[in-house]
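A single protein chain has been omitted; all remaining protein chains appear in their positions.
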Amino acid sequence: MLSAPFVSKNWICATENFDDANWVMVGIPYDGTCSYRPGTRFGPELIRLASWGLESYSPVLDKDFQYVNFFDAGELDLPFGNRDKTLDIIKNTAKEVYAANKKWFGIGGEHLVTLPAMQACFEKYKDIAVLHFDAHADLRDDYMGEKLSHATVIRRVSDFVGMENIIQVGIRSGPKSEFDLIKKYNTLAKGINDFSKKLEKIKNRPVYLTIDLDVLDPSIFSGTGTPEPGGLSFADLLNYLKEMTGLNIVGIDVVELSPHYDLSGVSAVVAAKLIRELLLLFN
Amino acid sequence: MLSAPFVSKNWICATENFDDANWVMVGIPYDGTCSYRPGTRFGPELIRLASWGLESYSPVLDKDFQYVNFFDAGELDLPFGNRDKTLDIIKNTAKEVYAANKKWFGIGGEHLVTLPAMQACFEKYKDIAVLHFDAHADLRDDYMGEKLSHATVIRRVSDFVGMENIIQVGIRSGPKSEFDLIKKYNTLAKGINDFSKKLEKIKNRPVYLTIDLDVLDPSIFSGTGTPEPGGLSFADLLNYLKEMTGLNIVGIDVVELSPHYDLSGVSAVVAAKLIRELLLLFN
Amino acid sequence: MLSAPFVSKNWICATENFDDANWVMVGIPYDGTCSYRPGTRFGPELIRLASWGLESYSPVLDKDFQYVNFFDAGELDLPFGNRDKTLDIIKNTAKEVYAANKKWFGIGGEHLVTLPAMQACFEKYKDIAVLHFDAHADLRDDYMGEKLSHATVIRRVSDFVGMENIIQVGIRSGPKSEFDLIKKYNTLAKGINDFSKKLEKIKNRPVYLTIDLDVLDPSIFSGTGTPEPGGLSFADLLNYLKEMTGLNIVGIDVVELSPHYDLSGVSAVVAAKLIRELLLLFN
Amino acid sequence: MLSAPFVSKNWICATENFDDANWVMVGIPYDGTCSYRPGTRFGPELIRLASWGLESYSPVLDKDFQYVNFFDAGELDLPFGNRDKTLDIIKNTAKEVYAANKKWFGIGGEHLVTLPAMQACFEKYKDIAVLHFDAHADLRDDYMGEKLSHATVIRRVSDFVGMENIIQVGIRSGPKSEFDLIKKYNTLAKGINDFSKKLEKIKNRPVYLTIDLDVLDPSIFSGTGTPEPGGLSFADLLNYLKEMTGLNIVGIDVVELSPHYDLSGVSAVVAAKLIRELLLLFN
Amino acid sequence: MLSAPFVSKNWICATENFDDANWVMVGIPYDGTCSYRPGTRFGPELIRLASWGLESYSPVLDKDFQYVNFFDAGELDLPFGNRDKTLDIIKNTAKEVYAANKKWFGIGGEHLVTLPAMQACFEKYKDIAVLHFDAHADLRDDYMGEKLSHATVIRRVSDFVGMENIIQVGIRSGPKSEFDLIKKYNTLAKGINDFSKKLEKIKNRPVYLTIDLDVLDPSIFSGTGTPEPGGLSFADLLNYLKEMTGLNIVGIDVVELSPHYDLSGVSAVVAAKLIRELLLLFN
Partner (left out) sequence: MLSAPFVSKNWICATENFDDANWVMVGIPYDGTCSYRPGTRFGPELIRLASWGLESYSPVLDKDFQYVNFFDAGELDLPFGNRDKTLDIIKNTAKEVYAANKKWFGIGGEHLVTLPAMQACFEKYKDIAVLHFDAHADLRDDYMGEKLSHATVIRRVSDFVGMENIIQVGIRSGPKSEFDLIKKYNTLAKGINDFSKKLEKIKNRPVYLTIDLDVLDPSIFSGTGTPEPGGLSFADLLNYLKEMTGLNIVGIDVVELSPHYDLSGVSAVVAAKLIRELLLLFN
């Protein structure tokens, strides 16, 4: 064939071989329940392209991405108009990942894509705890009459995981009913010290980490349909991550980049760099 | 209250009183089945804002918009995640318009919103003919397994109107199966003379006109998720419209402006000016 | 008429009835004296649209916007080329608001629109104090020979209110002569503690609050023709507001969003959320 | 000083020496009466920058720009808030140009800047005829009560030049009253043949040419606050220009580029290339 | 591994197997000699993404893309700062394609990438003719002292192919010296009839077709650093292509999409659709 080097069509530093990988990265280009400004379906593609501007080495963690074993499966080919079938495909794919004794790394797409992945994860790890970074609680019981929505996803997760097994960071927007639930179950970390304390009780358990990128302040992450000023800086977010060192993370997703609102491309770079740090930290 | 003049929140020149109106304009901010680049839900709002840059007089038609009796009902409040309920709301609203002996002017949103409006129209006018301007035939029987989609809408319309009662303009993209149907039923106008000839056979019947704005060339209409180079210029489109003078148009919709791809705002102005010309022509 | 729910064309949660309202919100789409990058005339419209992405509940204040009684009068229809007539219309409208025993909430437009509103306010409240958030002092006596300009507005206000009754926050740009005035009258708060101390002396008086949105850092508020790096974060601004709890605020305006420089729409959301917090705090 | 070549800060191919020049190019960054979407004050600067992407040779005219003697005076420093003083400065500058036996080449800015230049021109050439390319007639007697506005400029010109000495091209938007005037005086060219015929009667007279760039279709010129679909292509416009070969053009202006709506920069290039062709044609 | 369908990372309808292919598509992300507005290095990637919005069927040609045998090799990994090494890599890759008895389909990148591909092609086909679509002649002997540049590429090609074997379409910008060459060798088609006549003399020879996308008018193709108004419409370009039916095309490239100036994404779609038509026509 051709002898010249070609640019990989995968994530930078991804492993070519599925069997070698500890983590399987799956793009999930779905935004079918988005209520306000859609477009997250283009997120996985743009983040993958942005990965090619990253250095492989992280000076913060003093580790090199070249030694992380992750496989980039690409993006699922989903029937956009059919929410239930889409959720089935995601769930089945996540089950295959867990059946192969690997860890799931989903890249959204809207936040609802977390639900089927966590269902698959829960089938394997019954005592799972959930770490949830987000500007929004996503704890509504229904949204405009729908039980399955980006705005209800953590509530649906709580149906099988239990509210007492969820720790939240950065929540700053939602109806009063959600904040009543947050108070009742004391899910929300009040700063990094409280976060650290809350982590104590889950340190011996498998943990699923879900990050809605709008947990970041829109100054550093404009690429969202639902900007909420008053969020974390990138440095804040890294500090939270470093607190999690040593946790047994068995699944991760990073969701809700909406490229329409990321005209400078900074948000895609932020997402890509965050994902590199996550894989370095939990490899 | 306040005595100063305030800017109307309605379309320019809209009638304040529903009862006085011949036409009822309804914004339909729905894009739930969009397969490629969503965002048409913001179309009706942006077109209404653009209407305030229009002159009321049309030198092409030598008529003034101030003398058109149309009521701007605003935008429907729709449950985005629920396609079937959305279609019901549109259909019921269109039925109310026809029950009040008025004409329907829908502003999309994606093209699927034409289906319920035309169903309501068909319940009143059984011998209806359909004029369809579009870059795409929208004649698939299903799209990714779905029967109800922006890509199947004219096929669904043909189920009750009949392929032989459809005239198409500007179609230039689609799978072979759609073009086979087009040839079989000879629906597509081969230029303006053929269009004029095709109009002959429907001139004594009620007609529903549906315009997907991507029938225009992307040079003048970039505001679409599915640009198809090789389309009509604005002057071409006006010439087609002028051929329709005297037809008994009983329903119109103008759909598929996607503001994400209209960074200069020209597409919204094009849509607004087209709507003014349509209302002037068929008042 | 039509039975389906339609999207309101007013601000989210606005009261339908003028008489019920404590606050009257008036959009003032004027930018006629803008010296550098015009476009604030589109501010009120874009902020109103952004209000529809807000939650009604504020977790920071633990209050719900649904219980605020404010009336959205819409945008004044102004003669753009005629500054003096424009100022008259604004002043008369504000006088009507105060005559009805309601409070004025202006949304600019450029900062000059504050002057006529504050003149009307002063006619009712002779002992008024002024809180002024801005990157620029706006204390020039004239600007390119003009006495009435966005760059002279607080100086003109001081003509009847008195420099000693003005407290400023965030000022960080201007000619030396303005900073000499600031020092002479000690108007500028040196951090939040100094702000708190300065508030002591006005706590029993009626207060007019005017916020030029460029007081925020351009990282979180790019939507301005005059970005001044080194400003407040959104969290900083909320902290200043919370210090003001219990003040007798009788008039507010929020000015200078320039949508041309807000391509991601974050600035409009920032403005809308700020306005929600202000109305919750001072209802 | 410094021996390296530096990029000129003037228009490409401009003459360094005022005295040598036949034409004097003056940028007029004024948009104070703009009613809809302001921003044309940045036009002259952006067009000058775009000039540096031009070739000096025109294959259409087979002439080279290096042999045109024009002086680029730069942009006037204008008091934005003061319309009357602005008009005085422009008029005086134009008078100085004509007093020096040179020709005026104005670059707007909004269309009102044509008025003082043409007044100065008229003081020298009493039998002047006017060629006016525009989407809008600009023949209102007043606009929102103002006699001096971008929307009244040709009417004001007609006050001293006479309607019968005006030839118009491309007009396609305005109130009925303006089109009544157009018909009464038969000012509007009905295609290029009619234009050619109309030129016959002015071929022995001094002519002032004013081009509002929105005469072009927004497909090729999106950089305008008032896009009017249905306009000229660039090739159409060149054809009109070529008809004018041999006319005694004594003043030109090119106005109304609004860079906010020219995100790709194509409109600025179109304006710059048009200006090169004009100077080549009428040198 | 994983059983769900994934989105291909290749061009739509590309053959998975190199050996089966007639054509080999190679992305060449190089823009190192670009003089004015760089960015074409991102062209191949953006065009590949846009390919996924295409239908596989072309109604103009009545052929289906699924039956074209082309292999998408992806993008070459090039040393940006080193022009000569970059050219070597391209040339060697093209030689391998020709050695495998396949045809080269390059996607630029800047126009200089045509040179090494055509050198490789010429080594195999000594009697090659060249069809060159472009706004610019690219016939300079040097550009700012450089012999190898995007502005000299066709001159360099003529060094071994001979000026008399080059046919040009759409050239409308350049210095006089280039147009003198064009006239001397009569390379430029004066409209489609002249093109057809010129094709007569090369109909029995191998032909290399190179298309600089700026041959299109910037109204339909804004995505270029060097917009030249007055170009071809998309329909014009298709008409030229259809004239070429039956030619023995042995190499093609499509170059100079600059995504920075394609904010709506229309230019990328135009490029992708053109490439589909080319592969359908010359499969």
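List of remarks:
First chain written, first letter: the chains are A, B, C, D and E, and each begins at residue 1.
Simple rule for what comes next: a contact is a pair of C-beta atoms (placed from the backbone, for glycine too) under 8 Å apart; a residue touches a chain by one contact, two chains touch by 3 or more.
Just so we're clear, the structure is a prediction, and the values are computed from it rather than from any experiment.
Partners of the chain left out, restricted to shown chains and counted across the full complex, are A, C, D, E.
Screening D:31, D:55 or D:75 for touch with the missing chain picks out D:75.
Within the full complex, the residue among C:31, C:72, C:96 or C:217 touching the omitted chain is C:217. Of the candidate positions E:35, E:56, E:92 or E:248, contact with the unshown chain belongs to E:35. Checked against the hidden chain, the listed residues E:5, E:79, E:162 or E:191 yield one contact partner: E:79. By the touch rule set out above, chain E reaches the unshown chain at residues 31-35, 37-39, 41-42, 79-83, 85, 143-146, 148-149, 260. By the touch criterion stated above, the residues of chain D touching the omitted chain are 1-10, 18, 24, 26-27, 29, 45, 49, 73-77, 89, 92-93, 96-97, 100.
Chain A residues in contact with the hidden partner, per the touch definition given at the top, are 53, 55-57, 59-60, 62, 64, 217, 219-220, 233-235, 238, 263-266, 269-270, 273.
By our rule, only the chains that are shown with their structure count from here on.
Of all chains, E has its CA centroid at the greatest distance from the CA centroid of chain C. Chain C has its Cα centroid 41 Å from the Cα centroid of chain B. Residues of chain A found to touch two or more other chains are 37.
If you sketch which chains touch which, the pattern fits none of the simple shapes: not an open path, not a single ring, not a star, and not all-to-all.
Touching pairs of chains, sorted by label, consist of A-B, A-C, A-E, B-C, B-D, B-E, C-D, D-E.
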